[in-house]
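Pasting a structure below so you can have a look.
Here the complex is missing one protein chain, while the rest keep their positions.
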Amino acid sequence: MSSLADFAADLASGSITVVDLTQTLSADFPTITLPPEFGQCAPFRLEEISRYDSRGPAWYWNNFSCGEHTGTHYDAPIHWVSGKDFPNNTVDTIPASKFIAPAVVIDCSKETAGNHDFVLTRAVLETWESRHGHIPAGGWVLLRTDWSKRSGAAYANMREDGAHTPGPDPEAVRFLVEERDVLGFGTETIGTDAGQAHLFTPPYPAHFYMHGKGRYGLQCLCNLDLLPATGAVIVSPPLKIQGGSGSPLRVLALVMA
Amino acid sequence: MVPPPKRKNPLRRTQAPLLPPSARSRTALGITAAAAQGRFVLQVCAACETVQYPPREICGACLGDELAWRAVPSEGTLLAATTIRISGDPYFRERMPWRTGTVAMDAGPTVIAHVQASLVPGDRARLVQKLDRAGQGVMVALPLAATHDSLDDPMMRELTNDPQDRRVLVTDGRHPIGQAVARALLAAGAHVVLGIADIWKPFASVDGAEMIELDLTDADSVRRCAAAYGGRLEIVVNTGLYTRPGGILARGDLTTARVEMEAAYFGPMRLAQALGPALRSRAADGTHPACAWVNVLSVYALTNLPSWGTTSASQAAALSLSQALRADLRPIRVVNVLVGPLDDEWHQTVPSPKVAPTALATAIVRALRDGIEDVAVGDVAQDILARWLDDPKILERELAT
Partner (left out) sequence: MRRGYDGVVVTAPTTIPYERYSIHSAHRWIGQALAAALKRAGLRPRDVDGFCCSSFSLGLDTAVGLTQHFGISPRWLDHIPMGGASGIAALRRAARAVQAGDADIVACVAGDTNHPDSFRQQLTGFSRFSTDAVYPYGAGGPNMSFALLTDAYMRTYGATREDFGRICVSQRSNARNTPHALMKRPLTLEQYLAARPIADPIALFDCVMPCAGAEAFLVMRDETARALGLPSARLLSTIERHNAFAEDPIQLRGGWAVDRDELYGMAGVGPGDIDLLETYDDYPVIIMMQIEDLGFCAKGEAPAFVRAHDLRVTGDFPHNTSGGQLSVGQAGAAGGHLGLVEAIRQLTGETLGAKVADAKLAMVSGFGMINYDRGLCSGAAILAAGG
């Protein structure tokens, strides 16, 4: 118990800082867009119930609506067909212990700045490992692209042939899952996969392989630039939606000052 | 022509949005119904063919009681005219002088009508039925030969909703209808503000239109639009016609149906709640007051087309909303434009005839200019409307096969 007390003291003293990795939930924040004949993820919407007025004289509150995959959100394995048969693959059944885990940050912001279609390859990961050591098992791998510093159209970066945003290739994902046994993969973009990931084999490899092995996803993260390459601890409990495939959530990182 | 509006004097109180006298007998509403569609009808006795006016229950010639509204020749001679300079009615009092006259129709009846400025007694005249600012049908005497511009005077402006020199919000620039309507309105001399939802997705600008962020499904976006534009719009055209194929059972869930309801019903309601009060309060503001609210609706709002079952249901809700708005927004004219299958990506499997967005846009501009409030655009919409007017039950059965 002394270590938790130390932890609390470190938090209080500021020797451990808390970094908010969450985008603000608002109607303006871009949402995943599929071809229109498919079902669509609802964007975030807020309807005022009352605001100290005739609808409720002393209180202010809203109803909100959104999809499970709106804003900064968590992907459970059941989200993808490859993960549909895992036990405990929904947000309400995933063991709570999985919601606090260490993270490494792969900084590809320089590469991404000049290449919207930057692909995270096994080679990039190996180069990173050569500097920072092996990616630890059971932790998050967060891809830093500084994409979260963009907004609106630049963030969604949609063209006639779809979105152009960075993401991993199949080999990189398989490496992380099969050879490094990571807990999950997180990005600053709308999805864990690249904007053009439908062109990979298999399409959407981050979804396919991560969820296919019972791993998790985090997307629409921000402030990854405030995290060290190694040593941060991520707190990421999704809403306990019965049978839920994911959920908007608050993602916090604990960092030694 | 009425010259472009002058800048408003901020020290003067805005003219209040009054209504002309709106009491009518139920029978007289036949003229309102005709004027709403831009038709001209009078009652004709089934027994003796005598054309009647004012609207009656009983034929003034033979006591017959079958008086059907029929199209009749609308020409006549202006026998007398007056320029009213004093009126006890608050609406007319603010619009003095006002010209009325007595027209002897070739068809028989004598009609007291609003008289266009250039007509003088002795002139041949053409009567038309228009909706006034109360939404009631009135008779208007026009010169036989006249152009749109030559008729554009303050009185006709009270009876029409010409977009010329008016500021128009077109809600959905992502929709082909919105794009076409924006272009048509620009060509008609309007200033166009074109809304774009999800501005983070690529969109096509319309040259000359002011592109703004507007998503009717987002309360905050609507609020922002109202805050920025609420006091400086004269016409709103709701072009967000959201139609998706699929019957109730085929859909199997409510996801798309909810989006349809958001687009057809909740979104426009949100916009009306945000913009309506300001629009209505400016319904007598200057020479080009706020005047119209246009809704583009599927003709299957009238009767459900089961293969587009959820869309039809959402459109029925939209039509009902529109009817409520007619009362709430008065004197703002609510124009319902009913359209059949559009020539767009969602009607690929639907055979012709289909309505090109440009044709729809042209019809909307014409409806505004003519002061019409019910329009069916295209062969399918007109066919469905005719069948619906003939017998709604039969049409329901026809569409259910």
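Lettered A and B in written order, each chain numbered from 1.
Everything below uses one rule, namely that contacts are C-beta pairs under 8 Å (C-beta built on N, C-alpha and C of every residue); 3 or more make two chains touch, one makes a residue touch a chain.
From a predicted model like this one, the values you see are computed outputs, not experimental measurements.
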{"item": "Missing chain: touched chains present in the view", "value": "B"}
{"item": "Touching the absent chain when the full complex is considered, from B:Ala47, B:Leu63 or B:Ala80", "value": "B:Ala80"}
{"item": "Contact set of chain B toward the excluded chain (per top definition)", "value": "20-25, 27-28, 53-55, 60, 79-89, 91-92, 98-102, 104, 110-114, 121-122, 132, 134, 136, 138-139"}
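As a working rule, only the chains that are shown with their structure count from here on.
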{"item": "Chain A and chain B, separation of their C-alpha mean positions in angstrom", "value": "49"}
{"item": "Touching residues on chain A, where the partner in the complex is chain B", "value": "26-28, 30, 33, 39-40, 43, 45-48, 151-153, 155-156, 158-160"}
{"item": "Of all residues in chain B, those that touch chain A in their complex", "value": "198-202, 215, 217-221, 253, 255-256, 259"}
